[in-house]
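Just below is one structure, and these are the notes that go with it.
In this view, the complex is presented without one of its protein chains, the others remaining in place.
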Amino acid sequence: MIKKFKKVISIIVCVLLSIAMLGGCGGGAGKTAGDEGTKASAGETKAEQTQEQPKDKFKGVKINALLEGHPTSNALKQLEAEFEKETGIDLNLEIVPYNELPQKALLGFSQKSDRYDVIFNDRVYMPGYVENDYIIPLDDFVKNDEINKYCDLNDFVEQYLNACKYKDKLYGLPVYGESTFLMYRKDLFEEYGIKVPQTMDEMVEAAKTVKEKSNGKIYGITLRGQQGIHAVYIWAGFLWGFGGRWFDENGRLDIATPEAIKATEYYVNLLTNYGPPGFSNFGWQENRLAFQQGNAAMTFDATVNGAYNEDPKESSIVGKVGYAPVPTGTDKLQGGQCSLAVHGLYISKFSKNPEAAFMFASWATGKDVQTKSLNIEANCGISSKSAMESEEFNQKYGSFKDGMLEAIKNGNVDYLPSVPQSSEIIEKVGTALSQCLAGTKTPKDALTEVNEDINKNVLKK
Amino acid sequence: MVDANNAQNAVLMNNPGRKKSKIHLYFLLPSLITIIVIMIVPFFYSLYITLHNANLLENGGRFTFNGLGNFISFFQDERALNAIAVTLKFVLGAVALEALLGIAISLFLDRNFKGKSIVRSILIVPMFMTPVVTGLVWRTFYDPTAGILNFILGVLGLGNRYDWLGNTFSALPSIIMVDVWQWTPFMVLLFMASLDSISGDIYEAAYVAGASEFQLIKYVKLPLLVPTVFIAIVLRMIDCIKAFDIIYVMTKGGPGLATETINMYAYTVGFNFFRIGYATTIAFVFTFCITTLLSFIVSKLLNRVNTN
Partner (left out) sequence: MREFKNRKSSSTWMVKRGLFWVVLIIILGFFLFPPVWLLSTSLKNFKDAFAIPPKIIFTPTFENYAYVFSNGDFARYILNSIVISFVSTFICMLLGVPGAYAIACFEFKRKKDLSFFILSTRIAPPIMSLLPLYIIFNKLELIGSRFPLIIMYILMNLPLVIWIMPVYFREIPLELREAAIIDGCSELKVFWKVMIPLVRSGLAATSILCIIQAWNEFLFALVLSGNDSQTLPVAVTSFMTFQGTQWGPLSAAGTIIMIPMIIFGFMVQKSFVKGMTLGAVKG
């Protein structure tokens, strides 16, 4: 009896062990190889610090990068082999959807895991990463001649580079940037005799005219209204445009002001009266599609939309689009009304090979790679000035390049809240906006409530 | 079956030379050990976390002791209250519809016809479709401009500009519809099997008594279905309460908070606000309530079934 029992147990144990090996390999292989590589490189880098041979310096070092699903990431995947040949660094690129990236990064950081060396993320998360000591400043690396061969800070668009600084230290290398501008149908404006709106009043008038003169067939304007970051991103343009702001001098949330309420009422009315149906579900893609299929006469959204408007494969309005700065609602602006969104590459504090990580980050954002990426996939949000001067860029994106550059120049780096709790603030404000758009709450009530809630429970001020 | 078990025991007892062994324990051991090891450790760790402030964006993710602070916040949290309400509406709505439709369809199919087993095979399909994929497919159906649903309604002349998932009133019903689509077959198959087991004698007797189809349903089939219906409802509720995939993929809890169930809220708090301690607390309180409720219902149920 006991013998049989032991037999059963030993069978189970054998099965479990074999599963362990099966389960481990395929997935765990990466981890074990990484450990070996790490130990080897630690010895090597110290010994060879005096020599200037990047190729041998990091040979065999494994760098893991957590990247957003993004054209730049796709380009990097294609150019991986080149980097490995040049530096001997073994790259492992993991591409994850934008929504799921912060949780993967943060879970790892909170456990002080060295799983990822480089993170590609929105700068909205940067203050949180810095305040919690998850990422390291790059200033020293930039000055280190042994590893800065790909790094040229002057090549970056200044505003992007500044956005990657926090408390006077540089934490990230910008890999993607955008601003916002107003896009309008030149042909329709001409037909209906509308002039390009410069104020909010003019914009709503223009929308009204389009709706009337096209007998309701073409919508005046289309905007994102999807709950969450999408609505907030567009609404922030109205917030700043009407003279509002996110935080007051004491760091308290300040979006229950008359200006903010006016901005929200304007946003809600504009969409409800002149927007296409289903706007409350419009994320970036839906909004872009609505405009480029010719359903609306205006939209205000990311500068990168220009690339899609002018792409004959996707758009039915090629060549008919004009680009202008986002209108304002008042003269007393507290900050720019167009955005400055930047995504950067950051280096984890727990990385065992920060220098090799920096080499990768600087290579990935270097002018070479950025120029090449233009040919791999539509990608006009690049951050390298020289790449923007290249022929490929001007050929593809020349028609709206000026509008884009102007918007970037005036971009407001505080367009979205940049505090550690940004994510929560954006989610809660997004929910409030969704309720306003659905009509279940008035802007005044919704904003007052969410302002109080965030100050009390989130910022604790 | 109770008889059979007793009989087996009788065999064991009356068989001389057969020790009254605890052999059953050995058979149960692998499962029990697995459950205890895999479940108990995380369970107590979760409990530990609920007593702490654990925010991945504060303090470098370190835990700071908070006592019952999370629990107190939970009971003062309006959004949690709303989430509970939404969850109740969702579960009750979905399961009730599924049960009703299940009964109706199973009664409808309760006759001999060619291809009955093919029909059963077809009915299995929705249950096995990956929830994430199901959610995405229905999301395109509900699209205001390019969706099939609006197109069909337009063709039928019922207007075609409805924003199913973007409207606070229609969002939750739309999601309930998806769950109903996916799980009504579960009910149908269960009830069909139950109806199949009704012996021919009863039908003979009914026929002889001159009962109409309607009377047959009312006095024979429905009463016999009742225990199965109860159990199906309980089983379904357990899974429905945890529904996450379709909501995540279709509305993520919006518009506003109209489709934010407790599970979705816990996810948002945990992976959007990164307040893991509070998220775990939400899930914990919720699990505790449901388990208590369930044990109460199940014990009542088992009594009922046994007396039937």
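So that you can tell them apart, the chains are marked A and B in the order they are listed, and the count of residues begins at 1 in each.
The working rule: a contact is a pair of C-beta atoms (placed from the backbone, for glycine too) under 8 Å apart; a residue touches a chain by one contact, two chains touch by 3 or more.
Just so we're clear, the structure is a prediction, and the values are computed from it rather than from any experiment.
If the hidden chain were put back, which of A:Gly60, A:Pro137 or A:Gly283 would touch it?
Checking the options A:Gly60, A:Pro137 or A:Gly283, the one contacting the hidden chain is A:Gly283.
Out of B:Thr64, B:Gln215 or B:Ser295, which residue would touch the omitted chain in the full complex?
Touching the chain that is not displayed is residue B:Ser295.
In the full complex, which bits of subunit B touch the chain not displayed? Write them out.
1, 4-9, 11, 15, 18, 21, 23-28, 30-32, 34-35, 38-39, 41-43, 45-46, 49, 54, 105, 108-109, 111-113, 117, 119-134, 136-138, 140-141, 145-146, 148, 151, 181, 184-186, 189-190, 192-194, 200, 203-204, 206-207, 213, 227-228, 231-232, 235, 238-239, 241-242, 244-245, 248-249, 262-263, 266-267, 270-271, 276, 279-280, 283-284, 286-287, 290-291, 294-295, 298, 301-302, 305
Residues of subunit A in contact with the chain that isn't shown?
Within subunit A, the residues touching the omitted chain are 1, 4-5, 8, 12, 15-16, 19-20, 22-24, 26-31, 68-71, 77, 92, 94-98, 100, 103, 107-108, 111, 113, 115, 283-286, 288-289.
In this text, only the chains that are shown with their structure count from here on.
Using CA atom averages as chain centres, what separation in Å is found between subunit A and subunit B?
38
Over in the complex, which subunit B residues touch subunit A? Could you list them?
Checking each residue of subunit B against subunit A gives 26, 30, 56-61, 143-145, 161, 163, 165-168, 252, 254-257, 268, 271-275.
Which of the residues in subunit A come into contact with subunit B in the complex?
5, 12, 102-103, 106-107, 109-111, 128, 131-134, 226-228, 276-281, 420-421, 423-424, 427, 431, 434-435, 437-438, 440-441
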